[in-house]
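With one protein chain removed, the remaining protein chains of the complex are shown where they sit.
Chain nomenclature is as follows: A, B, C and D, assigned in order of appearance, with residue numbering initiated at 1 for each chain independently.
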Amino acid sequence: MLETGNLHAYYGKSHILHGVDITVGAGEIVSLVGRNGVGRSTTVKTIMGQVSATGSIRFKGEEILGLKPFMIACKGVGYVPESRDVFPTLSVEKNLLLGVKSRKKSRWGLDDIFRMFPRMQERRNVPAGVLSGGEQQMLTLGRTLMGDPDLILIDEPTEGLAPMVVAQVGEYLQEMKAQNISVLLVEQKLDIALKISQRIYVMGHGAIAFAGTPAELHDNQDVRKEWLEV
Amino acid sequence: MHQGRRIVEFLTISLLNGISYGLLLFMLSSGLTLIFGMMGVLNFAHASFYMLGAYFAYSLSTVFGFWIALVVAPLLVAALGMAVERFGLRPLHKYGHVSELLFTFGLSYVIVEIVHLVWGRGAQPYAIPPELSGAAFTVFTTEFPAYRAFMMGVALFMLLAIYLLLTRTRIGMVIQASLTHPEMVEALGHNVPRTFMLVFGGGCALAGLAGVIGGNAFVTEPSMAAAVGSIIFVVVVIGGMGSLSGALLASLLIGIIQTFAVALDYSMADLLALFKLEIGPMTTGYQLFSLTISQLAVALPYLIMVLILIVRPQGLLGRAEG
Amino acid sequence: ETIRIATIESLTGTFAPIGQNRLETFQFMADLANANDWAGADNDFEVTGFDGKASPQESVIQLKRAIDQGYRYIGSGNGSNVAFALVDAVNKHNSRNPGKEVILFNYSSIDPDLTNSKCSFYAFHFDSNTNMKIEVMANAIKDDPDVKKVFIIGQDYSHGHQVSRAAKDALARLSPDVEVVGDDLHPVGSVKDFAPYIAKIKASGADTVITGNWGSDLALLVKAAESAGVKAKFYTFYANNTGSPTSIGASGADRVKVVTNWHSNADFDTEKGMVATYKEKFDDDLYMQYLESVVGMLGKAVQKTGSLDPVENAFAMEGMTFDAMHGEVEMRADDHQLQQPLYVATWTKTDGGEVKYDQENTGYGWKTDTRLERDLATQPTTCEMDRPQR
Amino acid sequence: MSIALELDDVHKSFGETKIIRGANLAVRSGERVAIIGPNGAGKSTMFHLISGRLHPTSGQIRLRGEAIGGLRPHEVYRRGLARSFQITNVFQKLTTFQNLQCAALWSLGYRYSLWHRLIGLKDVRERAEQVLEQIGLTARRDTEANLLSYAELRALEIGITISGGAEVIMLDEPTAGMSRHESDAALALIRKVSVGKTLLVVEHDMGVVFGLADKIGVLVYGQMIAFDTPENIRGNPKVQEAYLGAVEAQERTA
Partner (left out) sequence: MDRKPVSSLLIWLIFAAALLVAPLIFSQGASISFLCQMGAMTIFALSYNILLGQTGMLSFGHAVYYGLGAFGTIHAMNWANDGGLAIPLVLMPLVGGLVALIAGVVLGYVTTKKSGVVFAMITLGIGELVFAGTHMFPAIFGGEGGISTNRVYGTSFLGFTFGPQIQVYYLIAAWLFISTVAMYALAQTPLGRLANAVRDNPERVEFIGFSTHWIRYLMLVLSGSFAGIAGALTVINFELVGTENVSLALSGAILLFTFIGGTSYFYGPIIGAIVGTFMTAVLSGYTPAWQLYLGVSFILVVLYLPGGIASLFDRLALAAARRMIGCVALPTLSMVVTLMVLTAGAVIAVEMLYHITLHAADGPIMQLFGRQTDTTSPANWLVAMALVIMGSVGLRMALPGFRAAWEGIDSGIAHEPVTAASKQGAAA
């Protein structure tokens, strides 16, 4: 589904990614963990075409590096950013509708989203700007699904969520997997990552420091010591 | 009776004049409202695009005649507008609306000068096409010019077009969302830059069309932009920033009020005179008392605007912010 | 030597076409003078335009600039509002900088106060003032049977006020039976849609309109009247100024009249060819013949005094006569108001004969109704001129 | 001990939707209180109501006995209550130091003065520098705020809130978006600055909540379903199902 090769990314002159190689298989949940500031968000932004980079990004076998973000999106990549970026002035419903891509016919409709997050249905007509932190998180997730992506990049979806909702989000991701959508999950909370993902990448200093299954990571004390714990 | 007839005649004609003037104002301000309402850009060069519309139309009509000009001139203006958006506003987007506003403000200076350069300082003999000169109908003895009628027609057509655009497409939503998070909108698969360019171009086209119509209804001269420059802002503000129906309402309001005000030579002094209060040049504040409504006509729109802003800052039909 | 004249005109804004024409005529006349040595073989005129933007303050700024650049002769082709400001500024300058005096030639502003209460030794006025013109107009109206109800409309500034004042008392004196059914003022240069005013005129039932409007304020007024099918007569001062003829067009034929000191079809044997040459040089009409008198009289003065000193030449010009294209003119010493013939003319189809030249390629031009000789056209003055001692 | 802040059956609805449905709360002065609750429960809204950004639809809000419901933010502040924001909210073009200077002005009685030279005001400078010290940004004293990193901004956010010396302080998710390491630091900071003051925090990070609070209030659907000591809150079954559900798991990884 997704495959990056020797990805180097830059903000202005500061060199953030130093050759990142990750792959995401079809219908697979892959997590990207690591300390703050190591470049996880940058990685997903780069895939989304928002950060200038060199190397290669192949999606469904076709090179998408250098394409404009909206083209990449139209090819079936969904993105849930770290900063939730709901459209504050638009109503919740309009926010969701904006998720729909111009041409394609979508597997997900408003009702599916409302079934997933009943709270959204209640708040349907209020401007999204007034939603609580958590609600905004749900909204962005739903909005991305409306676009019917084959791969979703999610950056820290559980941030600022009440513990119970955090658990829910985990389940939603599972559900998507069931719908045979691939997920690249950037997570801060290791427990979830370990729980729901098939493979885990640990990132350090803008490069992949470890790749393997949750089990392997769970056992590998030194990696966790060096790259995750404080 | 003779007198009575004349009053009726006067009222009808004045009303028609007011409405047609109001509709021209609407043609002018609709584009402005559109651009502001959608993109949040206060386009100070809007009146300049109106002027360009008139000049293009003049030049074109000398070669191809009015009807071609009527279609082509607005398109040229639109093209120009898109160029402005693409090379002027787009790079400024990140600095926020004030710098966009300032850019258009500077642009208005430049456009006047370009007009000077290309067409000179004098007024252009941009004439009403023969098909449309003459009277549409006569009220008793006064003829109502066919061209003013035509003007009204075009304005209404314009209103319809915009309405369809806004209701039948998602453009509005996309733009509004892009105001706060352009990257996110792109990430959802919308081509934001192109949409912005189209909207701005569209707004300018409307101004251009107004120019084609207003240019020969009144005068085509370099100061024509400045002449309407601030009144259209008044319309937009009174109507409620970004509200199209508000703009329509405000335009008609101003058009009619101003037209009738000109006719009323009554002053406070006259009013008081009714109550046997004599106001003479000696009275303190005679200036104020002797001021006739027709003298006030020029100031009325601004007076209304300021009052509106005080009692109802979001304008007649504007949404309250926050 | 070169006689450098700085003339202050409105070269930008709504009245630019008027100012442009005046400047061009000035330079045209200067060339003519230089070709014919009006100021003697060894003196040449040079005219430079300064843009007063039709604003008193801006014009005074330009005056300062001109003076700073060493100009001693200043022309002014603006509204009376500007003229008053310039006269005032010139007086101040002269009193503060003895030996550096400048003098002002006003060839446009016709507010009578300029040659009465506000008259100045340093200012000369070459256009007949409102009182003179209105007197002639009122006489024409007296002899015009179908004038019964008059509507006076003017620009809301001193000139407009004066026209309305003068018109009302002249009509009262000369034809008491004529009724003034309306008297209205509108903002200067900013009205683009005159329809409301026309509706007003219409409602008043007037058959004749008297207006001192000029520039676009006249052009638009007539245009609006035309499109509302108003058939009233227009008695004007400036219907022959750039812009207006076009908008008067065919529909104004035999209805629009102008009271002026000269028009292109006024006994054209004397100014043979001049109208044509001007037309083909500037693709515009010659109507500011006053500038011939300005250049001519200054030249004559320079020849007489043999010096370029403004004060000396000012004295020389007092009471001077000059043989202008429309007859002999005299600069009256008491108030520096040029005494010259006056015409009343009507907008008519050109006929190659009496109506030879048209204006702005409309196919219509001016046909003289009456010509008033200079002594008949004069008016008394209340001016008490105080002159510098020499 | 006297009551510092008191909410008495406070309601708030936006149009139709009721957000706060009769919230009650009584905070003793000197107490450290944490407000927790599911997303959208109305925690931030409650803060807005207390701090004057929003006005209650009905009910009483009292600050040291005085009714403050309906006052404008600056009026509330002048009565000794300062707050921070969930989304960082500082003066971007001013330096860290100047940010704190501004925040200190009112309490030191300079109001809208135009007859003092700011640099000359010794007390303001000392106050600002002292706070700078506390929030550990002394090194960034003259850096423009918009050049600070996220964690530094959150610290400044707190700094601005405290430098007015108000004795009731409200912090809305002070550690949101911080790594565990960073939030530990933040926790320490909050402990330090809230000594002898009345503190209200909204937090989702249970580490912080339980590490900080003397009392915990649980807000669910606009109602304060519990207000008690941490131990009792942990035990409280209502809270369990309404909110803490997954907290155990999280604690483990913490």
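As a working rule, contacts are C-beta pairs under 8 Å (C-beta built on N, C-alpha and C of every residue); 3 or more make two chains touch, one makes a residue touch a chain.
Predicted model only: the values in this text are computed from it and were never measured.
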For the chain left off this view, which of C:Ile5, C:Met29, C:Ala85 or C:Ala377 is in contact with it? C:Ala85
With the missing chain put back, one of D:Tyr77, D:Phe210 or D:Phe227 would touch it. Which one? D:Tyr77
Where the complex has a chain not shown, which of D:Asn89, D:Gln134, D:Gln223 or D:Gln240 is the residue touching it? D:Asn89
Of the residues in chain D, which ones touch the absent chain? 51-53, 72-74, 77-78, 82-83, 85, 89-95, 98, 101-103, 105-107, 110-119, 121, 124, 141-144, 147, 160, 164
Where the unshown chain meets chain B, residue by residue: 42, 88, 91-92, 95, 97-99, 101-103, 105-110, 112-114, 116-121, 226, 229-230, 233-234, 237, 241, 287-288, 291, 295-296, 298-299, 302-303, 305-306, 309-310, 313
So which bits of chain C touch the chain we can't see? 24, 27, 51, 55-58, 60-61, 64-65, 67-70, 79-81, 84-85, 88-89, 92, 96, 156-158, 187-188, 281-283
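One rule holds in what follows: only the chains that are shown with their structure count from here on.
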Between B-C and A-B, which chain pair is linked by more C-beta pairs in contact? B-C
From the C-alpha centre of chain B to that of chain C, how far is it in Å? 36
Euclidean distance of C-alpha centroids - chain A vs chain B, Å: 47
Suppose each chain is reduced to the average of its Cα coordinates; what separation in Å results between chain A and chain D? 31
Note: chain D residues in touch with at least two other chains are none
So, in the complex, the side of chain B touching chain C is made of residues 6-7, 9-10, 13-14, 17, 21, 121-123, 125, 133, 135, 138, 141-145, 147-148, 218-219, 221-224, 227, 258-260, 262-263, 265, 294-295, 298
Interfacial residue positions of chain A with respect to chain B in the complex: 48, 50, 68-70, 73-74, 79, 81, 85, 87-90, 94-95, 97-99, 101-102, 143-144, 147
Chain D residues touching chain A in their complex are 14, 17, 36-41, 43-44, 86, 173, 176-182, 204, 206, 243-247, 249-250, 252-253
